[in-house]
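The next block holds one structure in the form of structure tokens; read it before the comments.
A protein chain is absent from this complex, but the other protein chains hold their places.
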Amino acid sequence: MSIRDMAASKRRRPVFFNLMQIQMPVGALTSITHRVTGIFLTLSVPFSMYLLDLSLQGPQSYEQVISLFHKFAFRGAAIIFVWVLAHHLLAGIRHLLSDVDIGSQLPAARRSAWFVNLGGIAVALLAAGALL
Amino acid sequence: MHFSIFRYNPEHDEKPYMQDFQVDLQPTDAMLLDVILRIKNFQDDSLTIRKSCREGVCGSDAININGRNGLACVTRVRELKEPVELRPLPSFPVIRDLVVDMTRFWKQYHSIKPYLINDEPAPEKERLQSPEDREKLNGSYECIMCACCTSQCPSSWWNPDKFVGPAGLIQAYRFVSDSRDRATQERLDDLNNDPYRLFRCRTIMNCTEVCPRGLSPSRAIERIRLRMLNVEGHGGGLALHRVPTIK
Partner (left out) sequence: MRKNFTGLLAWLVQRITAVYMLLFIVFLLAHFLVDPPHSYPAWHGWMMGSSVSIATVVFFAALLAHAWVGVRDVILDYVHAMVFRVGLLVLLGFGLTALGVWVMRILWMERA
């Protein structure tokens, strides 16, 4: 192989990076969901502020907001929102505790990751029970 | 036992492919490296892998086994799910088969100045260190720079040139914790002044999951952050955890 060939092969070195073939430990799932829920929450801030604004403007607009909660589709969205918020909150608490060395060792971290993943769903189910 | 191994030879392959091998395990085949070498010796001698100590201390044979990084020489082959899929470390450029280009990895390691910085006049013998101070290095000095952690870290995937990575950072912690070092503040400032060098870490903990020595780079990084706030971690080093089995 000539020097030129070797230089060329260096330039086009392939990389193994198929995310479907790389293992995702439970903590990694918690983490990426934490990020995705964070983006979702940020995007939902304007609409939430709009609802807050409406609800404080006067009795009629307050009733408008209340009536939204009677719509089935809105309740469904609210339950999803509760899951998103609950997951982000629980994962966030897990991070805060890890920052002060609580549960930052691997076995504890795996357990807390499972707890966060399932806990968020549990809270959403509770909300579903209350709202539906 | 059925193996599927990543193959790529720059001299005649356009792109990588997976090659299947059937191996009859011998009683002496305890570890994955034993089998890889027997495949190389008896089935296809072009199969290329880095290997040296065969006992988990040199870090040469770090590869991706069934999706999870590990050292081939300390991975029990009989516990692996079949077909055993062997690939090179994720996100690192592949030189050939299971051998990857570690240049970027070493560059990040060198960037944290992995040497003692002490300009005080040299004593007659050694710079002394009490046993308590020596203990503070436990859990970070044992790193063998195999790159299992860094190549499994999503933050390193997205920003390999700017984020130091778990291996570099656990070594940074090793030097920050060394009582003989006099550049602690400079080390901490270097990691703080840039939003990338340390703070891309999201404590995903993939690093700790895959470390074949049972180390916790994620915990070392948390400790560095606390040190930046002038909070010393409670005395003693970082504990090692039992290495999870690769299946």
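To keep things simple, chains are lettered A and B as they appear, and every chain counts its residues starting from 1.
We adopt the following convention: contacts are C-beta pairs under 8 Å (C-beta built on N, C-alpha and C of every residue); 3 or more make two chains touch, one makes a residue touch a chain.
Model, not experiment: these values are computed from the prediction.
Asks: Just one of B:Lys136, B:Arg200, B:Arg223 or B:His241 touches the chain that is missing; which is it?
Replies: From the options B:Lys136, B:Arg200, B:Arg223 or B:His241, the contact with the absent chain belongs to B:Arg200.
Asks: Which of A:Met6, A:Leu19, A:Leu56 or A:Ile121 sits in contact with the chain that's absent?
Replies: The missing chain is touched by A:Leu56.
Asks: Touching residues of chain B against the unshown chain: what are they?
Replies: That gives, for chain B, the contact residues 155, 158-159, 191-200, 202, 225, 228-229.
Asks: Name every residue on chain A in touch with the hidden partner chain.
Replies: Touch set of chain A with respect to the missing chain: 35, 38-39, 41-42, 45-46, 49, 52-53, 55-59, 62-63, 89, 92-93, 96, 99.
We take it that only the chains that are shown with their structure count from here on.
Asks: For the complex, which residues does chain A have touching chain B?
Replies: Listed in rising order, the residues of chain A that touch chain B are 1, 5, 9, 13-17, 21-23, 25, 27-28, 31-32, 35, 95, 98-99, 101, 104-107, 109.
Asks: Taking the complex as given, what residues does chain B use to touch chain A?
Replies: Within the complex, chain B contacts chain A at residues 6, 8, 10-11, 15-16, 64, 66-68, 85, 87-95, 101, 152, 154, 157, 202-206, 208-209, 216, 218-219, 222, 225-226, 233-234, 239, 241, 244.
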